[in-house]
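Could you have a look at this structure, given as structure tokens, before my questions?
Complex shown without one protein chain; remaining protein chains in place.
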């Protein structure tokens, strides 16, 4: 168990199922999958015997490898593939030794051109024509591919929860707040719809990257596939097929745009999650109290009364760590020559972290939204807190934007605040504001001033539905 | 002229035409374009008189506004739109005063529902229903839209130069270098093809963002379009049309995924430019000397002999500054409630910088590549520098990956380095390596060991051609 | 005027006097100061004639140089010093031509060892023995030195305002909020004292860097001072003296720890400013309303009632942009060999930006705090908002931390929230909590539960006073 999927801080930063897909075991599995796919591809291309490919594939069981030992040995070569390949060869050879009588019959030992001729030579067929980076990059793509599955599910859960909230509270009045001040009325439905469209945009981006930009890597020592003779391009295509990843036009050892696309999409997903977290934390403030995240009681041992919005706080903490990691990956892009000395190696852990943290944020926000309780009464009371001040814009607008009216209303607002008097009284008493009492009361009703909020909610829900499940 | 498009450091960081599209004047123009578009949209919706819209549009000439004055006044409201709208209203009113006899005839002054009735009221129709962020966000999108035009052109120039180099040097042998050591042969064509596919990937991403994610912004005070009554959604659509930007499903005041997408795409474009810069700088090293950027003579006043790769160095400097700016924009995404207190404002200058720096890097790299001189002879001589050591992988591979051969070759390589003896002699003398002299010479020929390099160049060129002009 | 000290967004991001010290004009002046200091140092070392040094110094007037022209020409050499030196030489030569009859008398034209013998040769003495980076790095240090003056003054103003608030409100009760929930009582004095100690820590760090780490740069082409013969080290010392900066042990062309120290100190200063901004924005929320920043009325054209905390918002926006710039400077540290190709150049604008933004944040926060109005009544009312829930910790503690009591109090708190009943009633009715009514009322008084808050305020003020003016 490595730190990414558990440990002391894993409860906060490894929430949900993504963490399990980006830990050491997941990487090990992905590297072995890449080796197995390489062997199968070469067998299909006729470069190694099918029995050799089978023997290799059988030896690619993660549980047979010692992560800590490989990790320690990785220092000598600056990557873990070198010791892993050594161990894989040993396992294949050991297995071949045991099975030799059975297997050799199936081998066409005379076909020198097919490279290693049989399972007896299977150990020699391991990692054939590949460089460490081929295996590690392909593994990175597989890790990302697999991690994007639970991440996508949690983001879908977030979006669906937003959609439910938007639909249920399409007309629930609340205060719209700008620059952290009460501004004009809105609806909670529109707030949730805003979350929804942002999350759906992030989901679309991630889905595109997953479907189009996660590609297999195979180039050999310097990207020419030279060790595969004239079969390089063929094997590249077969290898991609075997991994289930896209086939790249070229080996991309120092073209890191795929990593950048992935990083950018994850950064773009963590942003809306951080935004929802921020809003929930703000709306849950004791003085605001418009939402409660269910089950968030007793978070503090010292203060039994507290109901900390733990899920939102944890998501906010996860999201805050994302931009620095994206920057690290972008800064690593200018990689030298055919394979890089430092920039490439610097990607591995940050990429895992980026997936883990975005995944954790998604899991937390999903929990928070699925258990969210809305206090519509408190929303309404907060709307009335300023005694009509929020309607000032509307009153000015209703008078055609007349500058004299604007000035008068502004003054009245200031007096209302300074003197603690109701705005209504001050406006009625002001000759510069020619409004009847009935008209004024009408204008002061927040429910009549949500503009297109319900229509916008409908647009957001329709767009969400179009995206499909 | 502001610092972004000139100044002391503009020669390095504002190269090319993008800088001119992201300076203060460009922002001012874009804000005024947004105000004009808003007026026209409302006229089309029947909310203000066409003559008022015309009067407003006529007043939206950047040269009539004092950037420094607006900038100073921006401090009072935490954004420059407030003083700009004030100045625009004044200009519209002043113009209306002059034109009053001519214009009032055209006004349907009785149509109260149409809001401000005519050019006489045009000043009152300025910025109607909008909030500062509507104008500034729309302006940001227009600035980006316009800046992406020269950026796209320079990136296309970079890609075309890469394609020309790849085609011309499809078979030009050079050393492939990995972990900053000579590894095995490759071709310069494949190096250039690798640059090409990375740049094309970045271009595709930028084109997608430009075509789909740059949207108009209109939400009013808190995103409900309330000041536009029941016409909010209609005006939103017309406004987007007038700006030429996409129509968003919702106002996106605190959904910053569009900014993140743009930032991610720019970050993803700066990466390959930085990579090309790095390679050029490395290849131009005195000891390597495989490329010369034309005209790079006398860069140093103190050292008359030096030929610094100025364009590549400048591009590298631009590219290094990009990741931090992307991180700043991503970190600003969790914006509070309906409009944010700090995060939003923090976007303006970094977004401009990001466009400017990516644009400058693209312009520099285009210059560097278009003037690049390749020294194929030096490439060949560098390939022979290690006396055949680069062919070690091939020799091992040709012997079927036999571990005993691998060990023998590895030892021979070590001796060749340590004792300064030719690898060829050591291999011929080694019984563990059963090769004839002729076969060995064949294996030691780098030209026979570029694997799929030419085929890969062809793939990259074909893919580039598919992308079209 | 460049964008750093004015322009459209300068009202927000160039507040205060720092911006004026980091613009193009300030850089130009600093570069010319470095050239003049170099000439004077060489005259003192006897390497050039005093008259030549005088002639050079006289030509170092910023107003005689064309920033835009130098900036454009900078592209050819990847730095602005090359064209500046050319222009300086021309100016010195032109001036010498005019003065030749007067000056030549003073020249010991026979002293060949003294280098250029007189004002007639003054042009040849310009920039003697230096490389562009010597001038630009020294200029960067001078720019920083000068910018840290107004920055230090504004930070001192911030600290003094915090100290005044801490003293004045040493015993003003307010709610302590943790994880964005009301927690237990504190005092506003302690809040302000917390700001104070953080700002004083940042000031101490900046003062140290200014006093010890801003050093002159002089190394010549590759850091050996070779063009100065055997006088290199002597001239280095004299040059540092002339600039007023520290003398480095070595030229530091690719030792960027000084830049990192400066960046770290600025990042460490922006943090507390951002923290104060955050607190002010939160305390100014309509629902909290414990502080008002004077004069912040009518920030919104659309919403006349709003009182946006403009200064705090602007400061927050400035502070948010700092971490990305610090990262950029740190990422540029690994500079190649004797002088770098990209990393060095990447420092110039981010360093200016870092100074400008930290300076702007300091100016904004100083304004905000100096005009801050505290609503002690609202603080008190917010303290009572939860009907005693905040005292739960105290009650548990008063009962010796008995787990049974803790459980009972926790349950009572939950019921108080869920059923909207006063905690006091629930506690009195609970047999598990053996408290008399008088003792309970005593425990429920927030004024009796501020612990060491006043003593801590006194400690902070004493520490602040020790730091001295």
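Order of writing sets the labels: A, B and C. Residues in every chain begin at 1.
Note that a contact is a pair of C-beta atoms (placed from the backbone, for glycine too) under 8 Å apart; a residue touches a chain by one contact, two chains touch by 3 or more.
Predicted model only: the values in this text are computed from it and were never measured.
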| item | value |
| --- | --- |
| Where the missing chain makes contact, among the chains that are shown | A, B, C |
| Contact with the hidden chain (one of B:307, B:380 or B:421) | B:307 |
| Full-complex contact with the absent chain, from A:204, A:246, A:341 or A:463 | A:341 |
| Candidate in contact with the missing chain, chosen from C:50, C:75, C:152 or C:232 | C:232 |
| Touch residues of chain A, complete complex, unshown partner | 1-4, 6-13, 15, 23-24, 27-28, 67-68, 70-80, 82, 85-86, 127, 130-132, 220-221, 227, 277, 281, 299-303, 308-310, 312-314, 316-321, 323-325, 327-328, 331-332, 341-346, 348-350 |
| Chain C residues touching the omitted chain (full complex) | 78, 112, 115-116, 121, 124-125, 128-129, 131, 176-180, 183-187, 190-191, 193-194, 197-198, 201-202, 205, 220-230, 232-233, 236, 248-258, 260-261, 263-265, 267-268, 270-272, 274-275, 277-279, 282, 316, 319-320, 322-324, 326-328, 330-331, 333-341, 393-394, 397, 400-403, 449-453, 455-456, 459-460, 463 |
| Residue numbers in chain B that touch the chain omitted from display | 175, 177-184, 281-282, 284-288, 297-300, 302-309, 313, 323-324, 327, 331, 382, 385-386, 389-390, 392-393, 396, 406, 409-410, 413-414, 416-417, 423 |
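We take it that only the chains that are shown with their structure count from here on.
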| item | value |
| --- | --- |
| Centre-of-Cα separation between chain C and chain A, whole angstrom | 34 |
| Centroid spacing, where centroids are CA-atom means, of chain A and chain B in whole angstrom | 24 |
| Interchain centroid distance [CA atoms averaged], chain B/chain C, Å | 31 |
| Set of chain B residues in contact with two or more other chains | 78, 131, 220-221, 227, 277, 316, 319-320, 323-324, 327-328, 331, 341 |
